[in-house]
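The complex is shown incomplete by one protein chain, all other protein chains being positioned as in the whole.
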Amino acid sequence: MRGASPLTENRGFLAGMFSSRSFVLGFGLTAIFVAAALVSFFWTPYDATALSVVDKLKGPSLAHWFGTDHFGRDIFSMIMVGARTSIAVAVVAVGIGIVAGVPLGLAAASRQGSLMDEVIMRANDLVFAFPALLIAILITAVFGPGAVNAIIAIGIFNIPVFARLARGAALTLWTREYIFAARVAGKGAVRISAEHILPNITNLLIVQGTIQFSLGILADAALSYVGLGAQPPIPSWGRMLADAQTMIALAPHMALFPGAAIVLTVLGLNLMGDGLRDIFDPKLRRSRS
Amino acid sequence: MTLLQIDHLNLSILGLPILSDVRFDVNRGEVVGVIGESGSGKSMTALSIMQLLPYGTKVTGSIRLDGEDLLGKTEREMCSVRGADVGMVFQEPMTALNPVRSIGDQVAETVMVHKGANRAEALAIARETLNRVGLPEDRFPLSRYPHELSGGQRQRVVIAMAIALRPKLLIADEPTTALDVTTQAQILALLKKLVDEDGMGLVLITHDLAVVADIADRIVIMKSGEVVEAGAAVALFRSMQHPYSKALIAATSHQPVRKPPQVALDSVPVLEVSSVVREYSLARKSLFAKPGAFRAVNGVSFTIHKGENVGLVGESGCGKSTLTRAILALEPTQSGEIRVGGEPVTSKAGASLAARRKMQVVFQDPYGSFNPRHKVRRLISEPFHLMGRDAPDGAALDRRVAEALENVGLQARDADKYIHEFSGGQRQRVAIARALITHPSLIILDEAVSALDVSIRAQILDLLADLSDRLDLSYLFISHDLSVVRAITDRVMVMKAGQIVEAGETEAVFSNPQHDYTRQLIAATPDLEAALRRREIAATR
Partner (left out) sequence: MPLFADPCARLIAGADGNMTASDLLNRLFMAVLTLLGVAVIVFCLLRIVPGDPIAMMISPSATPADIAALRAHYGLDLGLPQQFGIWFMDVLKGNFGTSISQRRDVMELIGERLPATLELVLVATILSLALGIPLGVLCALKPEGIAARLVQAVSLIGISTPTFVTGIVLILTFAVTLGLLPSFGRGETVQIGPWSTGLLTASGLKALILYQLTLIMRLVRSELIDVLSSDYIRFARARGLSARHIHFTLALRNALMPVITVTGLQIGSLIAFAIVTETVFQWPGMGLLFIQAVSFSDVPVMAAYLLFVGLLFVLINTAVDLLYALVDPRLRGRS
């Protein structure tokens, strides 16, 4: 469509959603883990926190589908509950990023060059001056480990990501003639940002949101690996991996399942993100094969 | 032997037929104008000659250059043909040039790759070629970068790159469409000169009949992938056979019928602009110098009375867009006053509502003027925001929307469609409907027909003339295209470098221009009738 740039201004994706193989595959993979997380509220094969010395370090069997860990806890149940933690952390963190970052970015774009714009950009730069993981580790180290602080830590980093994205996309849209038309109709910057700009950047936000979601899961796994995420007895994939590492020679299955869980969830999200990009910008699709 | 022979050319992309049985010839030293509106297949024909077709294209037929069939060549063989035997020039000079390399390097590159020349030889040829295209050494050293040149100068560089190896044939696809009128005339003259000097064949592709009327020896008219008519230029223009060609000529010189204007000089003027100045501050050159200022609008004054339409012409950079935005209250002015219907205009947010309610605007790009996510009803009724609580709603709103749509020749039920369901011409109608809906007394048309095909343009001009006669409406018609302005305005103003250099009744200014610049503009504007007459007279001598 002439005049529309890829990802902004394209019309909704519900129609073409299932036309992308990547998207379907990714959606399926992610859905498995989301389902596991939801089901875990009602049922897990065993209590994920129940210790049982008798059963420790057993390999996968009919009784324990994924085996048990060094404390005798059922790994399958731990994976399900761990899914809950990881996904919750990632979702809320991305939510924080969008809810706080997008309005900031839109505001900055609506008054480009003004003091507000400069302040927002410099604040962004300041946060970007530190690697994301470092900020997360710092906050959890300083304020104490745990899921809530992990959410805040990862969420804080998402804010400038979305602010910058929203600002960049909004800046290109502000030069469009229909924005001039809206200004001629007397509409102010806030109204225009809400009515015209925001709806046309949602596709971009969805794609980036999916990617940030996957990064959030990775970050949460890394944090719990070094002991700063959700604390015991709440199971988390990262810590399961850390524990497994010490037992690696004796019980390789302990590392296999949480590792696979992390990789598959993130892979599913990446596939979804790629698929969404294909759907929104078919020009890329031909060259992506 | 004929230089280029295209025969029975058929082309389809992924099963969709694009070209059917295209045939025409080009001889050495001859200029062939290929004319067609968008979708006619003229660009595809050019790309077929160069074998630069997109993925999934199937081609049959023959394209012979000096007897050799180009369609049968491998990619490698075509690489040695392109640039050396056939050159091509595209429409957009800025994106055709590599921004990070100097112009000398870019021209030399072609030479080095084709002739295997070393850098020094290639640069020497580059220098010579740049001189030939009108970029002399003293002002345009080889080390210049593209962003330091104007649009016309960049197009000259592009032409230099295409002809550096003196190819037998040059294809120019809309080479002047993105350029100003005066620059266009210069580039066309340059192309003609190169053809004469080198005995090159030139295929000039354009949608503008008037452009080829002056320099083409033969013309080919295309529609929907077919050649509908072809022949010697002057003879063909005088005796078109095919209904499409006749319609095309009629549309090019179309003048809408208008009632004689009844100007009400004593009532409050629709628009009054007094000594308006709009200045931008430039970036500081060094930390301690004061920032400089650039005056885009430098003391402009004029008035539009009820009942008259006024045109504003000028080339890019003259300040007309800035002036437009100032009138529309989108930009602040540093001094001077603007009044619409007697009410003052300021650019403060939310201010001058009384003035803003009396004016509306129609923009140039039918594809960028609308939010693609909204339905037509919502798009058209956006200006009602100016009326705040007085805005109609419910049934009253529907009635106003229907009225606006019917006024522009569309239907009331089109209000429920999305904008992407409409063609370019129809979109401009929707844009006009949006401008009409608040019953303004002034509509500013900013290059409103420049992006439209010639036949659609004629229809829209008819619509505009009809509206201005029926409704109580005045236009400020801004354009770089003098022929369009001539068709629809009563008075015209010529703008250059931020100032109005000439103003007066349209016919008077056009037939008897006073200012040098106006004369330049009029001389540069392609005029079909005048060109034909000139050539007929020259032929009889």
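Brief remarks follow.
Each chain gets a letter, A and B, in the order it is written, and its residues are counted from 1.
Just so it is clear, contacts are C-beta pairs under 8 Å (C-beta built on N, C-alpha and C of every residue); 3 or more make two chains touch, one makes a residue touch a chain.
Predicted model, so just to flag it, every value in this text is computed and none were measured.
Considering the full assembly, B:Met161 is the residue among B:Ala126, B:Met161 or B:Leu386 that touches the omitted chain. The omitted chain makes contact with just one of the residues B:Gly83, B:Gly104 or B:Pro175: B:Gly83.
Of the listed residues A:Ala107, A:Ala230 or A:Leu271, the one in contact with the hidden chain in the full complex is A:Leu271. Considering the complete assembly, chain B touches the hidden chain via residues 50, 52, 75-76, 78-84, 87-88, 90, 92, 95-100, 102, 109-110, 113-114, 143, 145, 147-148, 158, 161-162, 282-287. Mapped onto chain A, the interface with the missing chain covers residues 122, 125-126, 128-134, 137-138, 141-144, 161, 164-165, 168, 204, 207-208, 211, 214, 218, 221-222, 225-227, 238, 241, 244-245, 248-249, 252, 255, 259, 262-264, 266-267, 270-271, 274, 277, 283-284, 287-289.
Quick note on the criterion: only the chains that are shown with their structure count from here on.
In terms of their C-alpha centroids, the spacing between chain A and chain B amounts to 47 Å.
Within the complex formed with chain A, the chain B residues making contact are 55, 328-330, 349-350, 353, 356, 360-361, 363-365, 367-373, 382-386, 418, 420, 434. Touching chain B in their complex are the following residues of chain A: 1-4, 9-11, 176-178, 180-189, 196, 199-200, 286.
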